[in-house]
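Note that one protein chain is taken out, while the other chains of the complex remain in position.
On to chain A.
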Amino acid sequence: MLLGYSLTPFGHDPDAWTKPRDRRRLGFDALLDQVAAAEAAGFDFVLLADRLSIRPADDLSSVAVPFEPTLLASALATRADGIGIIAAASAAQHEPYNLARRFASLDLVSKGRSGWLVLLDDGDAARGNEYVDVVTALWDSFEDDAFLYDKVEGRFFDPSKMHVAHHKGAHFSVRGPLNVNRSSQGRPVLTHLLEEGDEALAARTGELLLLQAGKVEGLVAIAARAIRSIEAAGRRRSDVRLVANVVPVVAGSPQAAGYKVTAPTLAGVRTIGTPEMIADRLHELATAADLDGFTILPPTLETGERFLADVVPELGRRGLIGGKRQVTLRDRLGLARPVHPAISGKEVSR
């Protein structure tokens, strides 16, 4: 079972900042403490969500990370070296060349542990499709073994293994190549958030799909539809990881689990109960919806801590998590390393 941790300064409950009031939680050190705890508990990734590309903003949200997510990801990557880091970034806020560069750099800083949570403009699927294709093509500017570092011959890379995209489409015109080295996991992991609506782009390009639904029936339906779309796109179920958002509320006893959760920014299925009950529930959900794992959206930091302290060991006792720690995010998720198009025989440009 894969485990992700959705990072916020206070928790996903909009009132969490009042319980307790602690200004330090807005700072990098406190955020790093949360990530380090998730890392120590064996989580596979931390998710730095952003407001869903809504601009203009009229304040800082207490339920989103308080720094621009891609830069926070870069900072965290140097201080927590055993966990994947997925940052949200919006196609509406960055030119594709700039976004491709930001994430390619993050993938170098993190030594192959990064992922991009793709945020798109609503209602412009064609632009979104083209945007993701441009970014992917830029990430393929160099083959895995392009860099020679041959001091004697004075050859830094093999020019036959550099590929210039020369993209000309309806929305973007981008020459390339990207001026960043290819990372140790090939490319950042393409991550999409799926709720209602069009999942064609996620099914075609996504490697990690984050499923968001408030109710179990909705979650099962979204997962089934995603799997159908993945297969309709000519891919296999095993090419993609499906991970559902859950809001855990851990209680010492079933009666004590009356905690009220109001409208979290990222909705998820609420799982309330003792550690044993939550472990049961996650196992049932994974089986019912054919899921690979869960992203935890703790309503408060204290509930997150209880999940790490009590539920994670329970999952371990059941053999649902554990095993060898992999370095790259791709390896941790059990995703194949992307084969460069020049090797797989797809047409590429020079």
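Rule of thumb we're sticking to: a contact is a pair of C-beta atoms (placed from the backbone, for glycine too) under 8 Å apart; a residue touches a chain by one contact, two chains touch by 3 or more; residues count from 1.
The criterion applied here is as follows: contacts and distances are computed from a predicted model.
The unshown chain of the complex is recorded in UniProt as "FMN-dependent oxidoreductase (Nitrilotriacetate monooxygenase family)", chosen from "TRAP transporter small permease protein", "Alpha-D-ribose 1-methylphosphonate 5-phosphate C-P lyase", "Septum site-determining protein MinD" or "FMN-dependent oxidoreductase (Nitrilotriacetate monooxygenase family)". Within the whole complex, the absent chain has one touching residue among A:71, A:126, A:232 or A:309, and that is A:71.
Interface residues of chain A facing the missing partner chain: 17, 21, 23, 26-28, 32, 51, 55-62, 66-68, 70-72, 74-75, 77-79, 93-95, 97-98, 101-102, 104-106, 108-109, 111, 142, 147, 149, 151, 154-159, 162, 164, 168, 171-177, 179-181, 350.
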